[in-house]
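One structure, pasted below without further comment.
A single protein chain has been removed from this complex, and every other one stays in its place.
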Amino acid sequence: MTTATVTGKPDEPVVATRNYLTEGGVTLRSWLLTRDHKRIAILYTLSITFFFFVGGAAATLIRLNLVTPPGIFTPDIYNRLFTLHGVIMVWFFLIPSIPNTMGNFLIPLMIGAKDLAFPRLNLLSWYLYVGAGLLALFAILIGGVDTGWTFYTPFSSLYSNGYVVLALAAVLAVGFSSILTGLNFIVTTHRMRAPGMTWYRLPVFVWSNYATSVIMVLATPVLAITLILVAAERLLKVGIFDPALGGDPLLFQHLFWFYSHPAVYIMILPGFGVISEIVPCFARKPLFGYRFVVWSSIAISIIGFFVWAHHMFVAGISLYAGLVFSLLSYVIAVPSAIKVFNWTATLHKGWISFDAPMLYALGFIGLFTIGGLTGLFVANLAFDVHVTDTYFVVAHFHYIMVGGMVSAYFGGLHYWWPKVTGRLYPEWWARIAALLIFFGFNLTFFPQFILGYLGMERRYYSYPPEFQAWNILSSAGASVLAAGYALPFFYLGWSLFRGKRAGSNPWAATGLEWQTSSPPPTHNFDRTPTVTRPPYQYRPEPEPQDV
Amino acid sequence: MSEAGPLPRPEPQYATAGQQAEAAAFGMWVFLATEILFFGGLLLAYTWLRASHPEGVAEAGRHTKVVIGSVNTLVLLTSSLTMALAVHAAEQGRRKALTRLLAVTALLGLLFLGLKGYEYHGEWTEHLVPGLNFHEDSPHARTIELFYFLYFLLTGIHGIHVTIGIGLIAWLALRARHGAFSARHYTPVEVTGLYWHFVDVVWIFLYPLIYLVGRSGP
Partner (left out) sequence: MGSLQLLPPTASAHAADMDWLFAALLGTSAFILLLVFGLMILFCVRYRKNSKVERGNRLGRTWRVEVAWTTATFIAFLGLYFWGAGLYVDIHSPPKDATDIYVVGKQWMWKIEHPGGQREIDTLHVPVGRPVRLVLTSEDVIHDFAIPAFRIRQDALPGRYETLWFTPTEVGDYRLFCAEFCGTWHARMGGSVVVMEPSDFQRWLDSQDQGPSLAQEGEALFRSYGCSGCHGDAGTVHAPRLEGLFGRPVPLEDGRTVIADDRYIRDSILMPKAEIAAGYPPIMPSFVGQIGEDDLLKLVAYIKSLAGRTADTTQAGSVERPAQ
C-alpha cells in the first residue's frame, strides 16, 4: 500500500502554510466572489454533489416503485421522477461533473499555469450552473414537468402540462454555463501552457478535457436554439416541430440529437482522461500508446458529430439514412476500443498496486467495455429495431455513464483528494466502497439488459408480471449501489478533519500538479515550472518526488 | 502618430500583457464558433421549411419589406467599415479618430435597430406576427406563418446581438475618450471589432434568405 509507506508517521508532512483554502480569506464572501480556479472547482464539487444526491434520490424512488407493479406512485408522479432523474443527472451531474470539478482544479496545475484564462467567466459559469439547477428543480418539483430529459415534440410543445418552458430555460442556462467552461478550457490549453509544455507533453487528462470542450462549444449552441424553438412553439402555438401546425417532429429529433449524442461524449471523454492518469500511476509504467490514446479522443469528438441519427432508427428516417448512421456508429467504436486495449496493455509488465483509485479505474475499464460492446448491439440496425426504447438501451447507457463515468469520477476524486484537501482518505473504507459500487452496479443494471430484450419498455411506471423477477433483482442491486455511493460521502467528510496529512505527492506520481504543495497555493506554483519530459515517466520503484 | 502609452499590467494569471491580448482574441474566436452553430440551428430549420414548402416560403418572402432590408444591409456594412477604421485608428494610437469612429459605428447600429423596429411595426399592422395577431388568407398561410415565426426569431436574436454590440462599442467610445487605449493596448477594441464584424456577417446571410427569396425567377 503506497499510502502507508509515504505518510506512515502521523506528524510527518504538515499542511502548506500558504494554500488556496486560507489565502485570500475564509469568509463566505471570499468564496462566493473568488476567481481562483481551485476555489471555483470546490464550489462546483459541492453543488454537483448536491445534484448527484437529488438525482440519486429520484433513481432510488424509481427503483422502489418498480419492485411491484403497479408500484407505489401514480403515473404522473413517476413520470416526474424520471424526468427529474434524467434532467438533473444529465445536465447537472454528468456533463459538468469531471470537467467542472477536476478539470477546473487540475488543468491549470497540469499545464503549469496560474489560473484559467478567464477567471471571471469561470465564476459566472458556476453561478449560471447553480441558478439553472435551482430553476430546474423548481420547474420539475413544483411545476410537474413530465417530458423526460429528451423533451420530444409535439408532446413537450403542445401536450404536456407543467412548467416545461421553465425547465427548458434551466437547461438553456446550464448550456451556456458549459459553453463558457469549454471556451475557457480551450483558450487556456492553447495559450497558458508553461514553457516546454508542448502538446505531446500534455497529460491525457488535459487532452480529453480539450476534446470535451470542443464538443461543448460546438454542440451546445444547437441545443440552445432547439430549446428556444420548443419554448416559442409552446408559448405562441406556432412552430416548426408540430405537424398540426405544419411542422415536423423529426426535425426536433435531428436537432436534439445533434447535440445530445455528442453530449454523451462530453460525459465520457473526461472519464477517459482520469483513467489515463490513474492506470500508469498505479502500474508504475508510462501509458501504452500515448499518441493513440490522444488522437482517439480527438477522433471521438469529431466522429461524434456524425452519428446522431442512430437514436432514430425506428423514428421514421429513411432506410439509407439508417444504413449510413449505423455504419458511422460502428466506426466510432474503433477509437473507444483503442483506449481499452491501451489501458490493458499499460498493465503488462507493470508494478501494479491496488489502491482505491486503481480499483475504480479497473472497474471503469470492465464496465465501460461492457457498455461499449452493447453499444455495438444497439448500433446494429435490426437489433435496435427490437430494443430501442427498452431497458436494453437504459442498461447500455448506464453502463457507460454510471459504470464508466461515475466510476471515473470517484476514481479521480480519490486520486486527487490529497492534492485538493491536503489529506489522505481512509484507504480500506475506500476500497470497500469501490467494491460495493462495482457489485451493486452490476446487480442493478445487468438484469436490465435481459429485461430490455424481453421487451420491457422504458418510462413505464408499471409492467406485466413476467418482468417482475428481474426488476426485483435490479432494485436490490440499486440499494447496494446507493449504500456504495453514500459511503464516500461519510469517510471523505471525516478525512477532511481527521485524515492524515498527505504531503505534496503521496502517490509518487509524475505530472506538474504533484510538484506543488498540497493544497496548492493560490497561484499554483511559486515559480512557473519548465517542462522537459513527456508525461508518465514512471519508474518501477515508487519514491516520493517532492523531496 | 501619438505616444505609445504605458503597457497595462496583465491580470495575475498571465505572464505578459501580450499573452493576455492573445488569449482575449482567441477567446473571441472560440465564442464566435459557438455563435455560428447557434445561428446554424435556426438556419437548418429555415432550410427544412424552404425545402418542404418552397412555394409558401417564396410567397412569404414577397411579403417582406425589401427596401428597409436593403437599406439596413447598407447601414450595417457601413458600420463594419467604420469599425474596421476604428481598429486601425486604435493601432496607430489616434485617440480622437478612434472615439469618433466608435461613436459613428454605435450610431449606425442604432439606426439599424430603428429601421428594424419600424419594419416590425409594419409587420404588426399587416397582421404578420405569428402567435399574436397573424392573419393571412393565402393557401400557404401556414407556411407563411412559420416563415414569419423563423423571421422574428432570426432577426430578433440578431437584433439582441446588435444591441449588445452597440452597448460594448458605446462603452469603448467613452473609455477611448478618456484615453484608455493606446497603440500598445487596444485589445478590447480589436476583440469588439471581431464581434461586430460577425454580427454583420450573420446579417449578410439573413438578408438574401429573408428578403430576396421569392423575388427572383419566374
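Letters A and B name the chains as they come in the text, with residue numbers starting at 1 for each one.
We adopt the following convention: a residue touches a chain if its C-beta (ideal position, glycine included) is under 8 Å from a C-beta of that chain, and two chains touch if they have at least 3 such contacts.
Owing to the predicted nature of the structure, the values given are computational and were not obtained by experimental measurement.
Visitor: Of the residues A:30, A:353 or A:479, I need the one that contacts the missing chain.
Guide: Of all options in A:30, A:353 or A:479, contact with the hidden chain holds for A:353.
Visitor: Kindly state which of the options A:32, A:46, A:142 or A:244 is in contact with the chain not pictured.
Guide: Of the listed residues, the one touching the omitted chain is A:244.
Visitor: Would you indicate which residue among A:315, A:432 or A:476 is in contact with the undisplayed chain?
Guide: A:315
Visitor: Decide which residue listed in A:64, A:166 or A:337 touches the omitted chain of the complex.
Guide: Of the listed residues, the one touching the omitted chain is A:337.
Visitor: So one chain is hidden, and I want to know which residue out of A:383, A:429, A:446 or A:494 touches that hidden chain in the complete assembly.
Guide: Within the whole complex, the residue contacting the unshown chain is A:383.
Visitor: Across the whole complex, list the residues on chain A that are touched by the chain not included here.
Guide: 75-76, 79, 146-148, 152, 154-155, 159-160, 242-244, 248-250, 283-284, 288-289, 292, 313-316, 319, 322-323, 326-327, 330, 333-334, 337-338, 340-342, 344-345, 347-354, 362, 365-366, 369-370, 373-374, 376-377, 379-383, 385-386, 388-390, 450, 453-455, 457-470, 540
Visitor: Considering the entire assembly, which residues of chain B contact the chain that has been omitted?
Guide: Chain B touches the chain not shown through residues 52-53, 55-56, 139-140, 142.
Here, only the chains that are shown with their structure count from here on.
Visitor: Measuring centre to centre with CA averages, how many angstrom lie between chain A and chain B?
Guide: 36
Visitor: Spell out the residues on chain B that touch chain A in their complex, using ranges where they run on.
Guide: Residues of chain B touching chain A: 11-15, 19, 22-23, 26-27, 30-31, 33-35, 37-42, 44-45, 48-49, 52-53, 130-132, 134, 142-143, 145-146, 149-150, 153.
Visitor: Using the touch definition from the top, list the residues of chain A that touch chain B in their complex.
Guide: The touching residues are 108, 113-119, 179, 183-184, 186-187, 190-192, 217-222, 224-226, 228-229, 232, 235-240, 245-248, 251, 255, 258, 523, 528.
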